[in-house]
Every structure is written in C-alpha cells, then in structure tokens.
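The complex appears here minus one protein chain, its other protein chains still in place.
Moving on to chain A:
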C-alpha cells in the first residue's frame, strides 16, 4: 500500500491523531486501531515526520512525534512479522531525522532523539555510515542548542556500551566511534570549558554550557567503559585536569534555591565522580598519578556540601568513590592517619547517616517509597547506603580504629537519647543505624560467626535497647524507633537466639496494629521473614505448635491491618498471610470458612483495577493454600471453595481481567484436580469458553490453560467424548496452534499427550492421521531439539497406549516406508536426547513394544533397524543424556527460566504433581525389555539370538545380558 504525501492525507492523519488524545475510549480506540491499520503503508512515517515538523498545531506536532517514536520502536527492527517499514521510507527517515531532530523544539527533539537511538541500535554503524560524521560536523556549528541535541543523541546511542558484553562486533563499533568522535569530543570539551570562563557571568549561557559538559562527561563514561581506549589514555591529562577543575569549581550563578531537584552543577559533579570511580576501579595503573588529587577534591566536596535532598546523588556518588578507593591496598596510606579517619567518620559518615527531615517526611507521607529504599535495597543512591559502604570499605584495613571511633559515637548518641527521649529520639535512630552497618560488616569478616564485632554484642544490644521499644505499650509512640527495632529483629534474625525471636513474635503481632504504615508493614515483613527460617532438621525454626498461643491473634491482626489506611493492598501483609498459612498448615483449617470470605472479597475489589502485582500474586497464593490445606484434610470441602470462588472467577473471566486469568486458570486446575475422577457440570459449562482463540493469543495464558485443559481431560475425557464431541476439533485446533510455535510447541505436546492418554481411543480415531501430518509439517519447516524431544515422547506414548502395530500402521498410511524413516532418522539417532525420568520411561516402554510387538520389525525391510533400535534403547538406559544442542539453534527451554516469562505468573502453591502415564504398570523398564524379548524369542526361536550376535555391539550386549539375568529369563 502506498499513501500519497499530500494535504488530504495530512489532514486525515491530523484528525486521527487528535482523536487518539480523546479521553473517551469510544473515540480514542477506533482512532488508534485506524492508525495501526495504516502503519504498514509506504509514506506513513514520512507523513508523521511532515506533521511533526510543519503542523500549525503544537499538540499535533508533539502527538505526531510520540506516534512516530512508538512506530519506530515497534517496527524498525524486523522480527518475524513482515517488514512494515518500506526501504524507501527507511532511507528517507535516516536522511532527514538528524536535521529534523536538531531543528525541533526540545519536546519533539527528545522523541526524535529516542527514535534515532532505536534506529541506530539496528542500523548503526553499517547501515547508517554517515551518521557519526554528520553529528560531528555539528560540533562546529557553535550553536549549543544543536550541539546538545547531538550530544544527547550520541549518549543514547553509546550508553549501551556500559552494559553490553565484550564482543568483536561491539568493539569494532566502539573503535569506529572513537576514531571519528573522540578527538572532536575532546576539542568540544576544551572549547566548552573555555566558553564557561568567557561567559562566567551570563547565567543563561552557563546553563546551556553546563548541560553540554554533563552530556560530554556521560559520553566519556560510555566510551571508556569497556576498556581504556588508546585515545583517552593519550589524552588523560586533558580530561582529568579539566574534570578535576570542574569538581572544585563553584559558581554562585548556578546554585539553585530548589531543595529537592539537583542542579546542573550537582549533576555534572556526580557524573565526574562516576568517571573517576570508573578509572579508579578499572584503569588503576594508568590513573594512579591522578587519584590522590581526586580523593582530596571529592573529600573537600563532601565536607562542604549541605544536607539538602538535591545533593543526594552527588554525595552518594562521591562517597562511593571514596569507598571504592579506600579498600585498595596501595591507597591505604591516603586514609590511615588517625586524624583523617576521625575526620571521615565525623564529617562524612555520621552526618550522612542522620535521619533527616526529608526522611521523616517520607516516613510519614510516602511510606511506600521509604520502605522500598530502606527495606528492598533500592537505596543504592541514598546517602545512608553510601555511608554504610564507606564504613565497610574502611573496615577492610582499619577495623580497629574505625570501631573505636564509632563506639564512642554510639554510646554518646544513646546517652543523648536517654537524657530526653522525646527530644532526642533521632540520636537513637542514628545509633541503631550505625550498629547495623558496622555489625553486618563484622559478620562478613568473621564468616558466619554470630557475634558482632567489638562495637556491640548483638544480643545485649537487643535486650538493652531494642526490646524496650518493642515492648512499649503504646505502639504508636516514636514510630521511627519502633520501625528501627522491628528492622533490627529482621536483620539479625539469624544471629539472635531462638528464645529472643519467640519473645519477639507476639510483640511483632501487636505492632501489626500500629497506625504508621511503615511500622505495621515492617512488623508483617519481619514475621514473614521469621516464619521462613529453617531449624536444624530443615523444618521451620518456629513450629506451628510454638505459634499455637498466638495463631488467632496473628490471623486477626494480619487481616485487620489490611483495613488500616494506606494498606488496603499492602503486599508485605498479604505475603505474611500467605507465609502464615504455609507455616501453620492444619492449624488454620478452623479459621478458613471466615477467612476465605475475606480473601474472595479482597479479590473482587482488586479485580476491578489490578494495580499491585505482588499483592495480587500473594493473594492468589493464599487462596491456593486455603484450598490445599483444607482439602488435604477433607477433599469433600472442595465444593464449598468452588461455591465461594466461582462467582468471582466468572466475573473476572467475563470482564476479561487479563492480569488475573493465568491465576484463575491455575486455581481452577487445582480445584478440578482434587475431584476424584469425575467432572462437575459447572466445569463442563465453561469448557467451550476455554477453547476461544482470543484466550490463546496471550502467551501468559498458555501454560495455565494447557494445564487446565489437561485436568479436564484427566477427569472428564469420557464426558467430553460423550457430551461434547463437537468440541474435539476445537481442542485439536488449540493443539495445532501451539505446535506451530517454537516457543509453545512443548505445551501443544502436553495437550496432545493428555488427549492420547485420557480420551477414549475411538473418539479421536478420525483425527489421528491429521495429527501426524501436522507434526510432520512442523518437522519439515523447523526442526528444533525441543520439538524432537517432545515428538519422541509422544510417538512412544502412542505406542504404549495404542500398541506398536498401530504406530507403525499410522506412519505407513501417510506414506509407505515412513515408519522406517522415522526410526532411522529420528528415533534411533535422537532418543538419547530425551530428558526427564518419566519421559525416558515412556520412550523405553514404547520402544520395547516396537521391538517386540510389531511383526513388521521382524519380517520386512524394517528388520535391519531392529538391532540399531535395540542398541539405542540400551543407550537410553545406560549412557549419559545427550544435552548437546546444534550451534545454529537458539534453544528456547521454558524449564530453564522458571517463572521468567513476564506474562505468566506461576503460583507455587498451585503446584502440580508430576504425572506418570505408565505408573506402576512398569516398575523397571529394563526388566520389561528382558521379559518382552524373551516372549518374542519363544515366538520365533533362534531369530533373536542371531540378530543380537551379528550386529549388537559388545558393550550393549553385556548390559542386555545383565537385564536378562535380573529378569531370570533366557533367550532362545
């Protein structure tokens, strides 16, 4: 399709773009659909570019820019779909986009810059050879608006050098970039610094120049990341001298009044700290002459920088730099002087560990963010984390002196607190924080020894300073200290003696009622962590019996805390509920009738607008646990769960709540599997809906839906054949869709195997041949190891279920001699690759049947394959699994990435037992082989031994004789 670049089309496109901004979905959606439907047309991207450049309406310009960026993001890289961007369009885009980007206002420039980096990721450098020179030419333009556009684009093109693996391809690209870019960048750097001096009093000019310097510093980081390039080694003097100069520079004009947002000066300096840290870490030998200067500069920077939030990134980067340097043996001398150490502790560490008013605000008003930083280690850029790392770094060589300095501090801060707790509680907070950071250091050094270092005895500190806060009757007083105390228990749970933990449990339970979100969240989290601890015999450290006195209170408070303001979807609480169920097991059964109501009510609420994936996940896990634990004690109760859950599930299915469908299917599977060999009609009513193609379009649905269908087949194969036979083609349609995909073919086989195993044979007779033809088509179009493995299991299951003769006949009915080809080309050479004990067993039994129950193997041209097949079977028994994968095959092994598929959220507590379709019918396949061979040999005396003696290799023969002996049979 081709769209003219004319006014009419521009007009139409403008209209539709405008509609995509409409808040009303009935207007917006069709417009989005329309744009999607025309995006494959030639000239579409050029129309967008024209609009974003020339439209009179600024809103349309920005909208066109965003639409263009998204279009490039979706379509530039050609994956399996047909190429949607025509070659002329590609060429035209590349020819114009840089100019367009540079001449656009900033809002549009950002979008186009992103688009350039997406295109660059694919096309640069080979298919876009003039991009770099085009950009470098702009450096000479003197217009810093343009220069910054170029620098920003370069940054988005080069920043991947910071995280990609070394490869010849990558390094060739970097080399090319260095050859064209490094010198002009260096010249620009020097020129910009000079301009800063010329314009030292012009604040607007300075702002632009400092953004350039920041971008240049970022580019420096990217270009130097993989290895130290020759150019930068030769020009280290220029770069480092200027970096050093910038670090020590202060310009009143660039200071901002904003307390929160980092200013240009801060951004530039923190990038320079990063650059220095990179060199110190990776290019130490070359950087050594410069390092002491940087230590001094950064040290001075730290001492003179204020407590405001806007300095956080700078301060944490600066501290991180010192932390990484101080643990290097040859820089030890820079720190070892007692005065230096004291000064670092006093002026850098302690001030940055203090609880600031900004922290206090976050604690009260932005608890989620506070928790994420404090608990989940996303405090990477915080001052506290950096200060902790510096403490640890210093302890590497100076543990004694540092400990001595800090114990003084801890004692004096605790003393201050004792004098006036109401006024000085922050001192105690800082003391606890210091202890925490120092003590975890001690564990690392003493390698698992549970006592802390000389600074503090963890247990004593717990008894003297922590327990009091936990025991305080008013849970709402000093919430920060309460949270500190709870966190202390959590962090040192492995170091504290069990009796202390048991003493803490009821206290923690009562803190679930605290008003402070942080406090009750920490209580839930601490309980959850304690419940996962393992005791000496690998059972949980805290037993259900020990919990008995608190069970009711625990469950009550957990559920009540979900009603506290701000915690309606608190994932820590929900996780604690799940963990409590898991720990308490049968002890929860009496409470379940009440609790299940609360859980389903919660589910109904969150399904309106699922926004907290973790909360929802634990909610479903808790539901699964309720079902499992209760039905384990009494399977008949499954119907009461169905009664409670099905109405909500129906609503979720009807409203197509995509996030929840995979969960619902898993819970339904769990429920259905509890039924003993019959399928309730409520499930049957749902069966046709499960086959709807739309459901199978979403990859996240596939694994749980397959499992659910397997449960249907297992419990209701006969029912389906009897009352829903017209649905069998639909079922096979699902199989056909799955089998066509490299990623999902194993799921297709799961389904197929269940059909073979559980459907009455006559119900699928008419479809069998078509099934095999589909499999052959896939074998021919794209043969992967995973497919072969699944195929082998299926073929052998077929032999087990329907008999070897049926197997041979169906192959040969597709094409004469086909069975021989399958044996020769697939089964014999590949069976060694089959993995998994059940899968191997199926193959062993299936092959045994082919060897011993298939007349065609004895008397036709297939006979020559008999010994090789036997040999392959003995190999399957005796040789290690062949896990080699052809080089050209990108192996998609779902099992290798448990739970990784983003859209599929596997529920651990909905887990399925491994199913063995052969079961106890065959205990030992080797014995079965011996017995079957014996039977065969008595049917045609003399044949078997002669075939064995002529072509079976000696080693295999020896193994076989072992099996015969074990089965106490002899071949005749």
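Note that a contact is a pair of C-beta atoms (placed from the backbone, for glycine too) under 8 Å apart; a residue touches a chain by one contact, two chains touch by 3 or more; residues count from 1.
One rule holds for everything that comes next: contacts and distances are computed from a predicted model.
A.B. asks: Pick, from "Importin subunit alpha", "Small RNA 2'-O-methyltransferase", "Sorting nexin-2" or "Exoribonuclease phosphorolytic domain-containing protein", the protein name that UniProt gives for the chain of this complex that is not shown.
C.D. replies: Result for the unshown chain: "Importin subunit alpha".
A.B. asks: Pick out which of A:57, A:230 or A:955 touches the chain that's been left out of the picture.
C.D. replies: Among A:57, A:230 or A:955, only A:230 touches the chain that is not shown.
A.B. asks: Which listed residue, A:33, A:73, A:127 or A:166, touches the chain dropped from view?
C.D. replies: Considering all chains, including the one not shown, the answer is A:166.
A.B. asks: Touching the left-out chain: which of A:62, A:119, A:174 or A:739?
C.D. replies: Considering the complete complex, A:174 is the one touching the chain left out.
A.B. asks: Of the residues A:284, A:354 or A:853, which one touches the chain left out of the display?
C.D. replies: Here the residue in touch with the unshown chain is A:284.
A.B. asks: By the contact criterion defined above, which parts of chain A meet the unshown chain? Give residue numbers in ascending order.
C.D. replies: 160, 162-169, 171-172, 174-175, 178, 225-230, 233-234, 278, 281-285, 328-329, 376-377, 380, 440, 443-444, 447-448, 494, 528, 532, 534, 538, 575, 578-579, 582, 621, 880, 883, 885, 891, 896-900, 908-909, 911
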